[in-house]
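Sending over a structure as structure tokens; questions will come in a sec.
Of the protein chains in this complex, all but one are displayed in their positions.
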Amino acid sequence: MNDHVILRVVGKFLIPYVMLFGLYVQFHGDFGPGGGFQAGVIFASAFVIHTLLFGVRATQKIAPEWILRVVASAGVLLYAGVGVVSLFLGANYLDYNVLGAYPVAGQHLGIILVEFGVGLTVTSVIMLMFFTFAARGESEGDAL
Amino acid sequence: MILEQLIDVFLLAFLAIISIAIVRIRDVFSAVMLFGIYSLVSASLFMMLAAADVAFTEAAVGAGISTILMLATLGLVGRDREKTLVKKKISLLPLAIVVVTGATLVYGIVDLPPFGAADNPVHTHVAPRYIYQSMSEIDVPNLVTAVLASYRGFDTLGEVVVIFTAGIGVLLLIGGRRRREEETSDE
Partner (left out) sequence: MSGLGIWTYLIIIFLMMTGLYMVISSSNLVKKMIGLNVFQTSVFFMYISFGYINGSSGPLYNENVDLYSNPLPHVLILTAIVVGVATTAVGLALTIRIKESFGTIEEDDLHKMDSSL
């Protein structure tokens, strides 16, 4: 990609905006279309653009694989953990009414936490899958 | 009103033409590109049917992630041309199966309720509660998020576990380093 100056400049310019849009979709999923899945996919696609432009090795320095595995597991743990907290507070599993001072506040908190867990897992799993596919043909140590 | 219906008719016809092209094309790379276009036209049809969240997800996932994973696979596997079926007799059997199944489904259209009527059976029983009482129970304007994260939270937990398992599966299958010389297994 050394002679694709236009792609590199435009890509570097676009990646932060894509990430910002992903975060916007995640946290405004209550008020407009959006939510955890869409935000996770959009955030992961910023890293996919970076991989296409600069190679797998350069992107894996930014997002090493062990961090992605920990984040994926943390997302599932967060979702299931919200349910277990509901159990400890005396209600059914994944009943958000008891998480706050009054039921509507509890529902808000529960939905935000749960969607955040979903977004974490989807982002890291899609990045892991793409890195695995892209790095498979590199057994000779050659860059992409 | 008439313009919307005309757009619907043309987009549906376009979708059918694209699917015929995907079947007939033998170069696999072109088929993957046409699949990306198919996903995008499906996303715009979802918007015409007033499903914004679904259109969002279909465009991001279908035209984004699925297409890029298929292209990565083609980069590893090689861009072959699909061989045509040599035996003519066997190639008629899939066509016969497909025609019979399609005819049965078309026969089943007769029993479907009218398209877009407000008193279809699918709009009774639990959907009015989700629509009209979710603002007082949950107070989240996006009804799809309210149903997804609160009323049907178990299904979403199952889905997150499914995509986590798929990530583990892909890591197990092709996550290790490929060794050409040694015979050690890399799983």
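Letters A and B name the chains as they come in the text, with residue numbers starting at 1 for each one.
Everything below uses one rule, namely that a contact is a pair of C-beta atoms (placed from the backbone, for glycine too) under 8 Å apart; a residue touches a chain by one contact, two chains touch by 3 or more.
Predicted, not measured: the structure shown is a model, and the values here were computed from it.
S.K.: To test your reading of the contact rule: which positions on chain A touch the chain that is missing from view?
M.R.: Against the missing chain, chain A presents residues 32-33, 37, 122, 129, 132-133, 136.
S.K.: Touching the absent chain: which residues on chain B qualify?
M.R.: The list for chain B reads 5, 8-9, 12-13, 15-16, 19-20, 22-23, 28, 31-32, 35, 38-39, 42, 45-46, 49-54, 57-58, 61-62, 65-66, 69-70, 72-74, 76-78, 80, 82-83, 85-86, 91, 94-95, 97-99, 101-102, 105-106, 109, 112, 114-118, 120, 122-123, 126-127, 130-131, 134-135, 141-144, 146-148, 152, 155-156, 159, 162-163, 165-166, 169-170, 173-174, 178.
By our rule, only the chains that are shown with their structure count from here on.
S.K.: So the centre of each chain is just the mean of its C-alpha atoms; given that, what is the distance between chain A and chain B in Å?
M.R.: 21
S.K.: So in the complex, the part of chain B that touches chain A is made up of which residues?
M.R.: Going through chain B, the ones touching chain A are 52-53, 56-57, 60-61, 64-65, 68-69, 72-73, 75-76, 137-142, 144-146, 148-150, 153-154, 156-157, 160-161, 163-164, 166-167, 170-171, 174-175, 177-180.
S.K.: State the interface residues of chain A toward chain B in the complex, per the touch definition above.
M.R.: Residue list for chain A touching chain B: 29-35, 37-38, 41-42, 44-45, 48, 72-73, 75-76, 79-80, 83, 94, 96, 103-104, 107-108, 110-111, 114-115, 117-118, 121-122, 124-126, 128-130, 132-134, 136-137, 139.
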